[in-house]
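Every protein chain of the complex appears in place save one, which is left out.
Order of writing sets the labels: A and B. Residues in every chain begin at 1.
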Amino acid sequence: MIDNATPLLTVDDLHVRFATRQGLIHAVRGVGFTVGREKLGIVGESGSGKSMTGRAILRLVPPPGSVTARRIDFSGTDLLGASERDMRQIRGKRISMVMQDPKFSLNPVMTIGRQIAEAYRANSGAPKAQARRRALEMLAAVRIRDPERVYGAYPHELSGGMGQRAMIAMMLIRDPDLLIADEPTSALDVTVQMQVLAIIDDLVAQRGMGLIFISHDLNLVASFCDRVLIMYAGRIVETCRAADLHNAQHPYTRGLLESLPRIDRPATELAVLRRDASWSLDTAEPRP
Amino acid sequence: MSTAGATQPGLRAWLLASAPRSRWQARCGNAYLAWLKLSANPLAMAGLAIIVALLLVVIFAPLLAPGTPYGQNLLHRLEPPSAENWFGTDQLGRDIYTRVVHGAQLTLMIVVLVAILAAPTGLLIGTVAGYSGGIVDTVLMRITDVFLAFPRLVLALAFAAALGPGIENAVIAIALTSWPPYARVARAETLALRSSDFIAAARLQGASPARIVLRHIVPLCLSSVIIRVTLDMAGIILTAAGLGFLGLGAQPPLPEWGAMVAAGRDFILDNWWVATIPGIAIFIVSLGFNLLGDGLRDVLDPKQR
Partner (left out) sequence: MIDVTGLSVVFGQGAAAVHALRGIAFRVAEGESYGLVGESGSGKSTVLRVLSGLLMNWSGEVVIAGRPQVPRRSRAFHKLVQMVFQDPYGSLHPRHTVDRTLAEPVAIHRLGDVDRRIAVALTDVGLDLSFRFRYPHQLSGGQRQRVAIARALILEPRILLLDEPTSALDVSVQAEILNLLMRLRRERNLTFLLVSHNLAVVAHMCDRLSVMREGVIVEELTAATLRAQEPTHPYSRQLFRASTGYDRAAVDRLEAVA
C-alpha cells in the first residue's frame, strides 16, 4: 500500500549530537525523509545512526544527547517543539515502537496480559474488563494460539518469537498510525523471523499504518519493505524503492550488496567494502 | 584525546600513544589514563592529599616534632593548647602534638599490615572457591561464613585476649577478621567471569586451573578488592582505636591514637583537647581513605572498560 501523496511523517535536517568527555559525537547528521502509509526500511551498520533516528522521532534520545531539526512533523503535529506531556500522548497512541529483544523490553515482573492491558489503559482511562478483552483480542491478532495462557504468563516463560509477538500486540493495541520497529527480528531464529514479519505485514496493511523498519540486514529489508534508505556515518547515502535496490548507485550500497555471501553464489572470495572518506565527508580514518 | 596526545612532544605523547611499542609503555599508558580520570575528581584528590600528608608526617616525624612523645612533665599536666604546646598537654604532661605526630607511624603501620595480610588472603580464597566450585567452594565459603558471623570487635577481642595485649597481636587479630568480605567479593566476581569466552579460550589452550585463577581471574577481581580495602581502612583504624580504647591494642606509653582517646576520656569535660585532638586525627585519616576509595571505584570499575 504505497501512498506517498499524504506523508504521515516528515523529517527534515535531523541532527543528534552527544557531548561526551571524549568530545562531540555527531550520531545523526542532517537526515531527512518522509513516510506515508507504506513500509520504509532504514538500513545501516553499527554506528550509522539508524537507531538514533528512530528514537529521535519519538524524542527518546537519552541525555547527554540533543536533538535538533528543521522540522519533524507528524500528520500536522510538530514533534520537535511538543512538550513532554504532549509526547506522552503521542507515544504508544499515535506512534509506537517495537524494539529488538523482548527479554529486555518487557517488564520481567509483570505478566504479559497485565502489561498489555496497562498499555491500553494508560491515558485512556478504559475500565479493566475492557482492557483485558482488548488485550486478548490483540494476542489473537498476532496469531498466538492460546491467548488466555499467554495472558497470564511471565516474559521469561515465553520463547523469543512469542515474546516479540506479545510486544507487537502491546504496541499496536492503541491503533497507532505509525510503527517504528528497531531490529524487531534480529534476536529471533530465521523461521520465526519470517512468521513475525508476516504478522507485522498483515497488521500494517489491515490498519493502513506506516512502518519504519530499522535493520542491519539489507536483504531482509529489501524483500520486506516498499522503500529503503541506506545510512552511513549518520547520513542517508541512498534512497530507493526496494525493488530497485539491486540497481543501487551509491558505492557504499553496492559494496554492501557485493560483500554479502549468498546461497546461490559460488564460494569465491567476497568483495570487500572499501570505505571512502568522502562518504562521511569527514576526516575519519578508514577502519579495517 | 588520544589523537591530540600524539602531536604533543615528550612524555605525555609517549604515554598516550595509540600504538604502544612495548608492554611497559602500554601499562604506563593505561595507568596514566586512570590517573587522569582520578585527578578529575576533586573529592578523590582531597582524599589522596590527606593520605599523602599522612605519609609525609610519618616520614618527617622527627623533623616535625623534635621532642620526645614520652617525656613526662607533671608540673605542666593538662594544659590547654598554647604557643608552646600546640595541642596542649595530656594527663602526664606530655605534649599532645608530638604524640599525635609520632602516633601517625603506628596508625599507618596498622593499616598497611592489615591490608597486606587480609586482602591477598581474601582474594585467593574467594577466587579459588569461585573457580573450583563443588566441595572446595562449599568448604571455603563455610569457613568464611564462620569468620564473618562474629562481630569484628568481639572476635578481635578474643584473639587479642588469647594472644596477649600488644600492637602486633592487635594487627593479627584485625587482619583475621577483615579478610571474609574480600573473599565474598572475589568469589562473586569469579562466578560471573567463570563462564566468559576468554576463560574458555584459556582452558582450550591447556592452561592449568592455577594459571587461569592467578593470571586471568585475579587481575579482574583486583580492582573490586582494592576499592573494598580502601573503604575498609577507616573501619580498620577505628577497630584498632577501639582495641586501644579497651587496652588490648597498643600499650602505654605508645602514642597510638586510639589509646590516647581512651586515656583522655576521663578528662573530656574539663580538658577536651586530650581526647578530641587524637579523635580528629582518626577522623581525618578515615575520611581520606573513604574519599580515595570512592574515587578509585569510579576509575577502576571494570564495567566501564
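Just so we're on the same page, contacts are C-beta pairs under 8 Å (C-beta built on N, C-alpha and C of every residue); 3 or more make two chains touch, one makes a residue touch a chain.
Quick caveat, the model's predicted, so the values are computed rather than measured.
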Option touching the unshown chain, where A:9, A:150, A:211 or A:256 are the choices: A:256
Subunit A residues touching the omitted chain (full complex): 45-46, 160, 189-195, 197-198, 201, 216, 218-220, 222-224, 255-256, 259-267, 269-273, 275, 287-288
Interface residues of subunit B (partner: the chain not displayed): 18-23, 25-26, 30, 196-198, 200-207, 211, 215-216, 219-220, 302, 305
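The rule we apply is simple: only the chains that are shown with their structure count from here on.
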Subunit A-subunit B separation of Cα centroids, rounded to whole Å: 51
